[in-house]
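For this view, one protein chain was removed and the others were kept in their places.
Chain lettering (A, B and C) follows the sequence in which the chains are written, and residue indices restart at 1 in each chain.
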Amino acid sequence: MRDAQTFLDGLKDEREVWYRGERVDDVVDHEVIGTAARHAAADFDLGAEHPDLAVTTDRSGRTYSTFWHVPRNGDDLARRSRLIEASTAQGATLVALVREIGSDAAFALQRVLAGRDPEAERIAAFYERCRDDDLAVAVAQTDVKGDRSLRPGRQEDPDIYVHVVDRRPDGIVVRGAKAHTSCSPYVDELIVLPTRALAEDEQEWAVAFAVPVSTPGLRLLASDYLHTEDTPWTRPISTDHKMIETLTVFDDVFVPSERVFLDGQAELAGELALTFVEYHRFTAVSYKLPLLDALVGLAVALAEANGISRAGHVRDKLTWLIGYAETVRGLTHLAAARARVDEATGIAYPDPLTTNLAKWTFAREYSRALEHVIDIAGGLLVTGPGDADWESPELRPYLEKYLGGAVPAAERLALLNLASELTARDYAGYQNVLAVHAEGSLEAEKLMLYRSYDPQPALEFVRQLAGVAPRAAEEVTTPVP
Amino acid sequence: MRDAQTFLDGLKDEREVWYRGERVDDVVDHEVIGTAARHAAADFDLGAEHPDLAVTTDRSGRTYSTFWHVPRNGDDLARRSRLIEASTAQGATLVALVREIGSDAAFALQRVLAGRDPEAERIAAFYERCRDDDLAVAVAQTDVKGDRSLRPGRQEDPDIYVHVVDRRPDGIVVRGAKAHTSCSPYVDELIVLPTRALAEDEQEWAVAFAVPVSTPGLRLLASDYLHTEDTPWTRPISTDHKMIETLTVFDDVFVPSERVFLDGQAELAGELALTFVEYHRFTAVSYKLPLLDALVGLAVALAEANGISRAGHVRDKLTWLIGYAETVRGLTHLAAARARVDEATGIAYPDPLTTNLAKWTFAREYSRALEHVIDIAGGLLVTGPGDADWESPELRPYLEKYLGGAVPAAERLALLNLASELTARDYAGYQNVLAVHAEGSLEAEKLMLYRSYDPQPALEFVRQLAGVAPRAAEEVTTPVP
Amino acid sequence: MRDAQTFLDGLKDEREVWYRGERVDDVVDHEVIGTAARHAAADFDLGAEHPDLAVTTDRSGRTYSTFWHVPRNGDDLARRSRLIEASTAQGATLVALVREIGSDAAFALQRVLAGRDPEAERIAAFYERCRDDDLAVAVAQTDVKGDRSLRPGRQEDPDIYVHVVDRRPDGIVVRGAKAHTSCSPYVDELIVLPTRALAEDEQEWAVAFAVPVSTPGLRLLASDYLHTEDTPWTRPISTDHKMIETLTVFDDVFVPSERVFLDGQAELAGELALTFVEYHRFTAVSYKLPLLDALVGLAVALAEANGISRAGHVRDKLTWLIGYAETVRGLTHLAAARARVDEATGIAYPDPLTTNLAKWTFAREYSRALEHVIDIAGGLLVTGPGDADWESPELRPYLEKYLGGAVPAAERLALLNLASELTARDYAGYQNVLAVHAEGSLEAEKLMLYRSYDPQPALEFVRQLAGVAPRAAEEVTTPVP
Partner (left out) sequence: MRDAQTFLDGLKDEREVWYRGERVDDVVDHEVIGTAARHAAADFDLGAEHPDLAVTTDRSGRTYSTFWHVPRNGDDLARRSRLIEASTAQGATLVALVREIGSDAAFALQRVLAGRDPEAERIAAFYERCRDDDLAVAVAQTDVKGDRSLRPGRQEDPDIYVHVVDRRPDGIVVRGAKAHTSCSPYVDELIVLPTRALAEDEQEWAVAFAVPVSTPGLRLLASDYLHTEDTPWTRPISTDHKMIETLTVFDDVFVPSERVFLDGQAELAGELALTFVEYHRFTAVSYKLPLLDALVGLAVALAEANGISRAGHVRDKLTWLIGYAETVRGLTHLAAARARVDEATGIAYPDPLTTNLAKWTFAREYSRALEHVIDIAGGLLVTGPGDADWESPELRPYLEKYLGGAVPAAERLALLNLASELTARDYAGYQNVLAVHAEGSLEAEKLMLYRSYDPQPALEFVRQLAGVAPRAAEEVTTPVP
């Protein structure tokens, strides 16, 4: 297992990363990307504080990161969930993600490719290296998609979805771009997966593989969304904790055969996409929990700081927030407890219905949760003093005199600034947009929830209640389109 | 263990029951109350179909009803929940309740009275008789309350809350009335509990006890809410399945000392009331599951019967219904899995936060669920033919020709009639009002949810994120008022 | 103008009405249908109490019912709305409808058929007779529809939508059935309209006409949904106020040419259907207002009767109810104030966007409104005493002693019974289902709302804000599919 520094040292290579229009020389030394890298690096030091969670020892006594432990049952999934939660709490509500997402993809690839050689051997070998070398791995799944009313094979530009443009004896050449690739500038490897089900004649887009981030032709255009001139007083989370997404361009990237996991099997593309998100949504609901706890905690703390904690409407909003956060937590725990085990591989996965229910519950009420915290916090969220005002000897006395509540101004403003980051400033928008779109949209979650539900028991129950004859098996309704 | 017939035979005594203004001679022979009694009786034959659930064998090999099994851990609670669910499914979405509620009260009384003699001995003896004789027991808790802005001791009429009006060497005399007492006309015993916390000077209202239903002075005024002239074709549930509530009048009822569980200990009244609903809300969410399954199943079946199952908005409503039902089910399962064990008695109880979360989730969206089923079912719910039309040889051909959909008219109308009972007719209103009020109102559930939540971890997390010093223990906020 | 008795006398003819499987001899003498007829009849005596609203005098000094007054501007529409509201308030929250709906259809037919002879002349003549003879007219629009995934011309049975089966020199013969036809057993005339847009090859279903209810071959199968054995104490609205829907069967009904308004013009079917509901949804939101006022009034009255009007959550629910009712009222008034005038005919109609907004606002929160009233009212809604209990000299003293609140039991129970009818009993279900389905479903209202909105101003505004060039007219987006 590596520590934070070893992880950071591993990022110094020829990778092509762009930030605010300029090529980045060294991602670790870079002011903004370095911050993101260090945020992720902290994950590698988690073993010191949570050895029980973070470190797994196999029968032979070898230790490796629990992130890379293949789940075999519900307890494994529950432990993985607790690890992700602990890591994200340490990350101040922002997930590290650099091993979470890569292992999600590795588990999915192993399940979908089981029994297919040489693909199964390739992913097994890749997975073992990730585990043994404790690698950081990003996943590029979402294609840029162009006009979404058109399928991959019907786009005007065939590169809109990543596809194979050349085949050589020793590998393939791919072209295209993926959007929203989290953490790619500061990981070791990049796994690429298809984003959706494909038609038979869309074989060239049925491609999955892994490449080192420093691979020639791979260009990472980093988003500067979370950049800021403010200090931690004003933005207590995002000055030190960042995640960076890229537009990930594959400019005729060569992938050696042993790193190609899917090439042309269009019928597997959809299954692979869905199996990945099955794991990834479970990762998501696990890492959302500290964010929800922060919203609940802030609401309780600010109600008290403002002297309004006895007001009926405040009590009502606190109760709603508690109910919201604990429903997501409860369903996440239950998704692990109801784990299913893939027969072919013995790999466990969280119950899809419960996982999607947890994720949908989280996503569809997140903006309402923000509204309640805003309501309790008050307008100072956007009209309060900035860091320079607080530092000013002329102004500080006025701020201390006038901006206290039931607690001193220093404490109240610290809480308000945290609330401002979580409900109003750029970081709030970042989390709010992620709530709707990351790991699949609201509609995608609803679709999976619908498909994961077996309507037969309920249907038979109502037919019996209505006195209508039970159905023959072949007439059975199924919600899968 | 008794069977249904033995249970029914036990109801023939001198009990004073009134229905539609008239004294009922024999509750089992009575057209309406007899139907309710037979509905409840079916619960006693459940062992034949579900012996694994319904029958418990203790170490000595003695068997008794699982309803009367004192839970010792989460598995016991989970089994109890499954039993209640199975029983209610057999009861066509209507709970039997005649052993569920009595055991809820018996468990609560044992916990609250632990270590207090002679009360602890009295409730132990009463409980053992219930278990050994497999009794049916109703619980009268909710007082009529009068003007709710006034406490029990401030009401103009002191009888508004049940209270002790006389003490004799061998027992007490009580007066007052309880509202909404379910099943009381057709059970063996009635447990009476206080409905709320009491002040020190309200000792006379701090009274709990058990009496046989045939006790002199106990008058049961049964509600006729679910009476109907319709046949099962029109009302497939409520013609054969009824539950009856009474206004339960205690007209100077004498209670022998050995049946008095609380007399004057005002400080225990609130705890007893809350401990009972802790169990009873868990019972409630368990018995709501078949009702929710029926709504989901009907929505799926009617979408198909109407030929609209592929419409986007229908898919959306089905998904919402599935998510709603499965969230309640998931939280119910989790409430058992997170069982806590009372130290003094070793009696297990479901996690209060999760139980109240499940109940609140159920209650606050129930009317929305009805709306979605109505939306999918269509206006025939209230404009369709009645049973006499369907039986008419002149009219049947028109109904068969014109009222089919994607399935024949007989099937579609049977489903619609079931939907009409569950969403529009008196039975729908009965369930809808129960959703809001039974086992505590929405506000009571919210209050318990709020009180069951420990805010400390979230508070400490945000204080750390905000860079504010952690608090000394004595400053710790707690939401309990 | 006719009075109530004249209207009732006019219903005695050879009409074929069936109720609970039996042919009805005389609808006025019939226990249930007669009640519905008398409910509708009261509308004809409205002029005595509201002459300003109910009676219109034209330039020549002739008077006629305001219901039959063709609106020429917003004031006419506002007056029509107030008349409908006053009439429905007199009808105890249940609309009379026997002139409202017929005039809605007559206005729509005049607009759609303008300039087409002989159809325009026919509808003009029919309208004038309605106005001059003050007729009661029902409208049969909704076909039974069969499998809704199939168009009219693709149904297995061509009769599933009403269609022309024969053409004769002097008229047409129609066959099929309409569902949910309100009031048809107790009106003079029946207008039949197509229910949806039709394809070019569906000409035989493009048919609109009017027939007297006594026309041979017209069979009305009345729903018995609102029948009850209870008295007005228990059901204070529905024992005296009923509306009855029929399955309206056209068994080869001959329609003389001068009564045929549409025959084969498939391209007009959709426009006619939509123009009718444009008026009819305005009628609907007008007649919903007393129902909403009753919910608000009950909530206020019961909060007081229960002694809970100072509780924060009660205040919150009252405020929500007020906001809900007054938003619907406000948008209804605005729909009239924003009246548009049809150029060809000079006939005014309410603003479609505002009308659909009002109706959708009403419909999508109605079940939530019921939930709030239930919450404030309490469980006695379904567990309280029946009429026979209240009449019983033995039981009345107990009810009076124990079921009062902050007001005497007689008053509290009267309010609770009214609330029970409006939120729990069959009548509540009737209104709740109507909220979702009558005058078009929620989805239909949303579709019309979407189509009525002109997105151009908003689109141009955002293009300007975004610095994107304005569009050429031909590129303009329109939400109409």
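As a convention for this text, a contact is a pair of C-beta atoms (placed from the backbone, for glycine too) under 8 Å apart; a residue touches a chain by one contact, two chains touch by 3 or more.
Predicted model only: the values in this text are computed from it and were never measured.
**Q** Mind giving the shown chains that are in contact with the missing chain?
**A** Even though it is not drawn, that chain still touches A, B, C.
**Q** Pick from A:Glu14, A:Glu229 or A:Glu343: which residue touches the chain that isn't shown?
**A** A:Glu229
**Q** Which of these touches the unseen chain: A:Val28, A:Val70, A:Ile308 or A:Ala410?
**A** Of the listed residues, the one touching the omitted chain is A:Ile308.
**Q** For the chain left off this view, which of A:Leu11, A:Val139 or A:Ala177 is in contact with it?
**A** For the chain that is not drawn, the touching residue is A:Ala177.
**Q** Per the definition of touch given earlier, which of C:Val164, C:Leu221, C:Ala284 or C:Leu449 contacts the omitted chain?
**A** That would be C:Leu449, which touches the missing chain.
**Q** If the hidden chain were put back, which residues of chain B would touch it?
**A** 312-313, 316
**Q** In terms of residues, what is the contact footprint of the unshown chain on chain A?
**A** Considering the whole complex, chain A reaches the absent chain at 18, 20-22, 142, 144-150, 157, 159-160, 177, 179-180, 219, 221, 223-225, 227, 229, 245, 247, 249, 306-308, 310, 313, 366-368, 370-371, 374-375, 378-386, 388-389, 391-392, 394-395, 398-399, 401-406, 420, 423-426, 428-430, 432-434, 436-438, 441-443.
**Q** Need a quick check: the contact residues on chain C for the chain that isn't drawn.
**A** Spelled out for chain C, the touching residues are 89, 92-93, 232, 236-237, 290, 293-294, 296-298, 300-301, 304, 309-310, 315-316, 318-319, 322-323, 326-327, 330-331, 333-334, 337, 353-354, 357, 360-361, 410-411, 414-415, 417-418, 446-447, 449-450, 453, 455, 457-463, 465-468, 477, 479, 481.
Criterion: only the chains that are shown with their structure count from here on.
**Q** Where's the contact count highest, between which chains?
**A** Comparing chain pairs, contacts are most numerous for B-C.
**Q** By CA centroid distance, what chain is farthest from chain C?
**A** The most remote chain is A.
**Q** Express in whole angstrom the distance between the two chain centres, defined as the mean CA positions of chain B and chain C.
**A** The separation of the two C-alpha centroids amounts to 38 Å.
**Q** Send over the residues of chain B in touch with two or more other chains.
**A** 310
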